[in-house]
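Left out: one protein chain. Kept in place: all the others.
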Amino acid sequence: MQVTLRIRRFNPEKDQKPYWADYTLDNVEPTDRVLELLHRVKWEQDGTLSFRRSCAHGVCGSDGMRINGMNRLACKVLVNTLGEGDALTIQIEPLLGLRVIKDLIVDMEPFFEHYRSVMPYFVNDDPPPEDGRERLQSPEDRERFDDTTKCILCACCTTSCPSFWANQDYLGPAAIVQAHRFIFDSRDHAAEERLKILAETDGVWRCRTIYNCTMACPREIEVTRAIGEVKLAIARGSVE
Amino acid sequence: MQTHQYEAIIVGGGGAGLMAALYASRSVKTAVISKLYPTRSHTGAAQGGIGAALGNLEEDRPEWHAFDTVKGGDYLSDQDAALTLAEEAVSAVIELEHLGLPFDRTPDGRISQRRFGGHTSNFGDKPVRRACHAADRTGHMILQTLYQQCIKNEVTFFDEFQVVDLIRSGDAVVGVIAVNIDDGELHIFHSKAVLFATGGWGRVWEITSNAHSLTGDGNAITYRRGVPMQDMEFFQFHPTGIYKMGILITEGVRGEGGVLINDKGERFMEKYAPHIKDLASRDVVSRAIYLEIEAGRGINGQRYVYLDVTPETVNRYLAEAGEDRRITREYIETKLPDILDFCRTYLGVDPVTEPMPVQPTAHYGMGGIPTDLHGRVVVDAQRTPLPGLYAAGECACVSVHGANRLGTNSLTDLIVFGRRAGKHMAEYCQGADFVALPENPAGEIQEELERLRKADGTRKPYQIREEMRQVMMKHVSVFRTAEGMQEAVETIRRLKDEYANNLHIDDRGKRFNTDLFEAWELGCLLDIAEVTAVSALAREESRGAHSRDDFPKRNDEKWMVHTLAYRAADGGVELNHKKPVDMSLAEKDEKFKPKERVY
Partner (left out) sequence: MTALATTVTETLRYRGKVGQWAWVLHRLTGLGVIVFLILHVVDTSWAAFYPSDYEQAIREYQSPLFTIGEFFLVASVVFHALNGLRIVTLDYKPEWWRYQERATLLVFALTLLVLVPTFAVMLDHTVAFYTSDRDIATLDEIVQTQSLFVMGFVVILVVALALSGLYGLVTRSSQGVKLSGGWEATLWTYMRVSGVLILPLVFGHLVLMHILQGVFDIAGVPELEVVGTNAINQSGTAVEFVGARWNALLAGVAVWRIYDGLLLALAAIHGFNGLRYIVNDYARSVWVNRALNWAIFFGVIALIVVGAAALIAGADETAYKLATDMLSSVQ
């Protein structure tokens, strides 16, 4: 089939403002990933097209972008999920809410800054078990936070959130998901401090239960649910 | 040009690099330079587990783990390294747990373990549950946990900086040169010690499980600066990559009971490894699949076989084997969620009800930058260290994996040897002084990058790259012949020439010039492809992942040595076959002496 990629391009070195560029590709397989099409454009037609990518199968989180109006990983979207027919147009834009560095590449620094601000690391200063072995945790306690361990920090959720579009001080879904992973880990001891950070004006309360983040997550994390659980934990003053 | 000074520089933000950074940063000023955001590293794609003889579910011992590692490596593993790996694996995994890694748990709250290819109890007796795992995203959890701890410990990161050269001053290693990808500016990092942890080079082959970023940068950089590449002919083809795409399907699938099936519906591994069947080591299984395909027993005559983990099939074979265990759909969903997701997304196949089409996929380099047990890079057959230079992880060759790596041992390697290297590096830095930088250290690489940026020939990087990948896939993969490899060497040399004289790139800008860096990475790939093909051509035997039609037997008389490949003055490859394999365990214990490998 023939596919036209309509790509939002911008190179601050030479462009005054962003523009749309069309690239037509022949012999596209319906099972091709959008990332493969981007590669074909870059390799066969225009090497200046810039985007991030690495693993190409949805685990590294490099290639988050807006595809046909929704935040997705280019390597996890197959052409046949975007439409059929001999001629298809796919629209591709950078993620919204982060500064565009070049073409589909956005500045991830503010995103990672929010991530770092929620203490996204395990805290337990008790001495480990005396037998030198692992801390124990029941399968149920482990299950409690399983969903949020899946996050790959691709920013698809955070940049799908209208609250984040309006106000980039909002910590955003991804940071809250990361905090959730530790808040509900029975072995961790810093839940209270994290909840305090998240209770601030730019924390969880900016979430309006819109669900764009949940829909955007390429790892199918129940993002809004996780945020909801954190809100309740703050409101009730306890993680249970 | 900005100059930074850190006592320790770590190149690469994957498992080994971050583990080393955690240790080094405790006592010396450390920076991690990574061409990706560290959480994008390919450690995160590792699925099935990390091997350690915790014995949480059944009896297990580090000696058994060491034995499996040596046998799996087809006796090319350095045995002191294998023992170190197996012994320290236990404390390393416990340490990861203490750092917060969310392992799956047994009912009594311990780290859950499962079976994996080549891992046995009692020196090859029967499969053992040794792979500590977090569903099928163990690598993701390791990467995340280590990155999180680095943030906690305020490790300095230079993200999206591409290291392009190593600075040597006389005998000392004094730093690296990196480009800030964002604005294209060169930065000089002056240091007392440098650790390379840049991962693999699977992108040399057409079908690979490796990320686009795995282009062997660290290996190429050190190789160009006089460091030999060890055992590069041994590159593992994982038996089960998704057909055509190469995406990895973890061995954990077979660990949970999945079986390989050919076009006739036979569980063909019964023929090739009657004892542990589908859980034989990877080289064995990959060859078996290849042979089945060559014999026309690929599914519908195509170049793939089925990997079947549907509960009906698995339970049937479990019953046949007289095991009590049975699996359910839900069990598969919780144990292999990502695998199910990959198959559903990319193939439209639901592994819970249908078999998955798989073929061998280029996966892991056993060889690499030679190091000792402390991660110090050693540069000759006498294992003489190069002061201030370290390597760990896939880019390094300790050599623990020998001629073939066992599943789960890569993650163990990262943690055990990443930790060792980090510790040693810190000690080294505390006792060493900064050596002055040489005059204009970046001159050479700056010139090369400028050449690439302005390259105005007729061949685009991807054309050269695809040709290289195809020829390597055809001639330097699961089965090899002298003629094929010769052809590969010649093709690579021609491609190198085109790369040097007739390259064309489009992007002349400075900002985030991925066109330029893809071209630069291609240069690394070409060097490594050449080293691999030349090393493989010279080794006239079949051992582990290196299987030759023209030399089908292992030859311990002549080839119980590591290959060292140096860059010759004319840019070619110079081989040295004088480095012996460490046999310290065999000297004390009969069981570790080389014998025929039967699974």
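Per-chain residue numbering starts at 1, and chain names A and B are given in the order in which the chains are listed.
Quick note on the criterion: a contact is a pair of C-beta atoms (placed from the backbone, for glycine too) under 8 Å apart; a residue touches a chain by one contact, two chains touch by 3 or more.
This one's a predicted model, so the numbers in the text were calculated from it and none came from an experiment.
Looking at the complex as a whole, the chain kept out of the display touches A.
Screening A:Asn11, A:Gln137 or A:Ser160 against the full complex identifies A:Ser160 as the residue touching the chain left out.
Interface note for the absent chain: among A:Ser62, A:Gln178 or A:Thr224, the touching residue is A:Thr224. As for the chain not pictured, it touches chain A at residues 66, 68-70, 96, 160, 162-163, 165-167, 196, 198-203, 205-206, 208-212, 214-215, 222, 224-229, 231-232, 234-235.
Here is the rule we go by: only the chains that are shown with their structure count from here on.
Separation between the centroids of chain A and chain B, computed from CA atoms only, is 27 Å. Chain B makes touch with chain A in their complex at residues 36-37, 39-42, 44-45, 91, 93-94, 97-100, 102-111, 134-135, 137, 140-141, 144-145, 148-149, 151-152, 182, 211-213, 245, 247, 338, 341-342, 345-346, 348, 460-462, 505-507, 509-515.
Those residues of chain A lying in contact with chain B across their complex are 11-14, 31, 33, 42-44, 46-48, 50-62, 76, 78, 101-102, 105, 108, 112, 116, 119-124, 128, 132-139, 142, 145-146, 149-153, 181-182, 185, 187-188, 220.
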